[in-house]
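As you look at this complex, bear in mind that one protein chain is not there, while each of the others sits in place.
In this document, chain identifiers A and B correspond to the written order of the chains, with residue numbering beginning at 1 in each.
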Amino acid sequence: MTTQDTAPDIAPRKSFLAANPSVLWFLGALGLFTLCVSVLAEGFGLPVLSTSMVKILGMTLCLCLIAVAMDVVWGYCGILSLGHFAFFGLGGYAIGMWLMYARTEGIVIDSFENAPIPPTQTEITDAIATQIFGVVGSNDLPALWVFAHSLPLQLAMVVLVPGLLALVFGWLAFRSRVTGVYLSILTQAMTLALSLYLFQNDTGLRGNNGLSGLQNIPGLLDVPQSTLALWFFWASALALGLGYLLFAWLVSGKFGSVIRGIRDNEARVRFLGYHVEHYKLLIFTLTAIVSGLAGALYYPQAGIINPAEIAPIASIYLAVWVAIGGRGRLYGAVIGAAVVSLASSWFTGGGAPNVDLGFYVINWTDWWLVLLGLGFVAVTLFFPRGIGGLFDYLVRAK
Amino acid sequence: MRFTALFARVIAIAILFACSVVWRPGDAVAQESLQSVLLPHKAELSDPSRRTIGPVIASLLASDHPAISDFLRKWEAREVYQRPGDGLFFYAEDTGESLTLIDIDTGEAMGQVGSREVDQIKPNAGVRREVAAALVPFELNAPDPARRAEALEAIARSADASQIAPLAASIDSEPDADLKARKHRLLALLTAQFGADKADRLAAIDALSGDTSIEARSVLNQLTARRDAVAQTVPENANIARVLMVGSDITPPEAHDRLVANELAPPRQTATDLRDVLAQHIVDGRVGGVPLHRLNTVENRAIAYEALEAAGTVPPRAAEDEVARAVAAYVFYEEYREPDPDITNAAEAALTATSRMLGIYQTLDLLLDGVSLASIFFLAAIGLAITFGVMGVINMAHGEFIMMGAYTGYVVQLFVPDYTLSLLIALPLAFAVTFGAGVTMERLVIRHLYKRPLETLLATFGISIALQQLAKNIFGTQARPLTAPDWLGGAITLNDIVGISTIRVAIFVLALIFLALLLYILKRTRLGLEVRAVTQNPGMAASMGINPDRINMLTFGLGSGIAGIAGVAIGLYAQVTSEMGANYIVQSFMTVVVGGVGNVWGTLAGASMIGFLQKGIEWFNPSNTLAAQTYMVLFVILFIQVRPKGIVALKGRAAGD
Partner (left out) sequence: MTTLLEVSGVSVTFDGFRAINNLSIQIAEPELRAVIGPNGAGKTTFMDIVTGKTRPDEGRVIWGEKSVSLLGMSESEIARAGIGRKFQKPTVFEDQTVRENLAMALKNKRGPFDVMFYRRTRHAASRIADIAQEIGLLEHLPRRAGELSHGQKQWLEIGMLLAQDPRLLLVDEPAAGMTPAEREHTTDLLKRAAKTRAVVVIEHDMEFVRRLGCKVTVLHEGSVLAEGSLDHVTKNQEVIDVYLGR
């Protein structure tokens, strides 16, 4: 095993970006898009794009990021995880705890402003706990919230909680060689257990009330929402760009070769001497962390998170986006997530005009899911490569 | 006053007792008229008082007149009127403007009178209680069994010591076996509570041991009822249940609260009280010499208060050590309300035996619950197991087939109002509808995806969301009823604890039928043989002339059809909504995975395990179904670690490793 050779290749080694022009194209498009949105946004001065529209676009970028992660774990490594949206939600909860705590702390301290005697630390904490947990009939701050006062610690939680959950779950699942459909069901069960857990009032995360008021950033309360929306949009774009770059680099080299090998023939990779479980675990955990980060950027823009967001169906939708966009190509995942989630809010938000058939009026709010479901069946049957597959035709046509 | 009433009652009872001994039901002798019986007591009856009415009732009852109890009952209910002129008593019917008088002896109408012409007799509440109490034992011997039963219930409702003797006396002459048993039982309960003789009481208590009925438990609980008490030393003559250790049985603040409640110690000062008091004594931005901005810690506030206390501005407060000292000076204990320790010991022993029986019955009940839940899971999952096992296809739309079955039942009930008939139509129709839907789906979608199992999962998911939304568009979002026929409406109960609703029994039977039917189809028919052949080796089966296409189609139809029938069954006890399928799909998956794929017995094992487990966890934490489900899912995840292939695993090469 000592045959590793460090002598440089004589052939001019292409840089990573030069070898993968699609990454450059993508980053360019993303940059252009960010520029356009910034210039047109309300926060910048031109009121073409409303603040809520900027938020929707920023959230869409976060969804694109988790879709890229999903594509790596499913499209490249062959693990159809129906649990990545749970990691996304956990990231959101982790950052939401700090947002809610810090903001409530501000309110509570303000309310003590006129008190004759300054409050003790215990009084402040109790008041915060009552404010946050009054809705679930509790006055105590649960142990889960022990780090909620500190942004750096909660940011660490954004990474650690999804990461550790993925690590433990993945270790258990991969170790016992659960694969294919079984693994999908198992991840779905994990997601279900998590959402049921969060739905309970006494588990310390406010039950089905979830965490709310997350759009108010403590310390930045003077900054108008239109500006904040733009900042978060930029952060989301940056995260997507970096995430895309990371995963593109990961899947392009020999590592990508190995994980695609695992997808196509796990046993063969094992007989080549690779410890398949380690690779799967690494990919599963890494994508879970990225999902958590995407969630941590998403929910301050959404303003509210509740357990329904984590329900198993959300993770299935994630798989649907990736499948529609085209598996095994990162830009496909981005396209799928963007197209389907934007179309979804267009159709269900009343943006799409009703279709009058004479005997029946198709109201898209009611019929969008039927269309999506059947469209998805059609994509699976007739375009297994998804929308991204169209690029292949274009490239070949040239 | 109290003693007089008691005295009167004792006399009444004594007389009653005497007369009931000689009483023979059916002893119909010619009687003098009721009016004349009443005559001597005219004054007491028309203006009754609680002090004097006891002996009157006693002597009236002693007259043995057959209509006397009726009269007293009506008298008590303020339905008796007196004519001022002759002082005779009448019943009356109020006809609005006027009253129709009725002769109390013959029951004949005596003509109309104005409401002013007669006086309504209105015994007060105390008197009415006396009458009721006197009547109940009397009623125990009434000729009508229904009235005797009512009397028993009345005694059970408000039991006291005085009822023991008449009850005991009425037992021997009781002709009805059932009532006799009930009388015996009630007597035992009364004796246990109020018996005069200690040996009798102990025997009665002992007889109650292991009796799980609500009455028996409530008697035992009353006998062992405790009250919290506090004293400086444990009193010697008290019947002590247990002495509480401060710190382990009772927390020091609780103990102190008890002292405060008994006015043995001053109340503690809360943090809020302290703050308020300090706020009232701000002088030049300082409290007790401490600057305001430093009052943000408990320690500094205490310093400030002590300074105020030293200056005499505020009263001394119970500090921590004072609280501790006060608590240490007292003993805290629970004492029985019943003074006799022998009785309470016997009752505690009986209660222990009862709890044991209760535990056994509750376990039995839990098992029944588990069986019924397992049947539901089995019905919901077996169709999935068949398609998954035979074709390796995960059908995410399976839940929607369940929903389709339930809606089929609902639609049938719209047209066929007879619930039994509509159920008989709905079951096969639901099978037909979902069989058709399954076959259509297999032909149009699934057969193109046999090589890509993960994509079947996704495509069927697409169908699932489309079907769900379609159902919502057609039937609306509100729940639709699927009503069970009356003969399925009740419950089968063994005793107060063990019971199961008939509908769940029916579902269990349905599950059994399906188990038998599937086993028959798979093991005894040509179709089953071909299905098993395709499951084990599709290539080989095809070369033997079996058409795998046809088999797949039929299998898928069969699995879907069963889902439809399961839908009807589930709809009967849960409500029919467009999302009902989604509620069962994950459980069904887990059932299949835990049980082991491609095997009817495996599904049965999986359903039993998940059903019993869920009930078991709910039993530990009954308030929280969500938590039970969470733990269940976690358990399934861990179980897969131990047995990745499920409980009933295919072995060897067939497992397709």
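By our rule, a residue touches a chain if its C-beta (ideal position, glycine included) is under 8 Å from a C-beta of that chain, and two chains touch if they have at least 3 such contacts.
Being a predicted model, the structure only gives us computed values, none of them experimental.
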Write down which of A:Y101, A:F199, A:Y279 or A:F347 is the residue touching the left-out chain.
A:Y279
Out of A:S50, A:Q121, A:N139 or A:N265, which touches the unshown chain?
A:N265
List every residue of chain A that touches the chain not included in the displayed model.
1, 3-11, 13, 250, 253-255, 257-258, 260-261, 264-265, 267-276, 278-279, 282
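We take it that only the chains that are shown with their structure count from here on.
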Which residues of chain B touch chain A in their complex?
271, 275, 278-279, 282, 287, 292-293, 295-298, 301, 388, 392, 394, 396, 445, 448-449, 452-455, 457-459, 461-470, 472-473, 582, 586, 589-590, 593, 624, 626-627, 629-630, 633-634, 636-638, 640-641, 644
Taking the touch rule as given, give the residues of chain A at its contact with chain B in the complex, in rising order.
80, 115-123, 169, 172-173, 175-178, 180-182, 184-186, 188-190, 192-193, 196-197, 199-200, 202, 312-313, 316, 319-320, 323, 366-370, 372-377, 380-381, 384
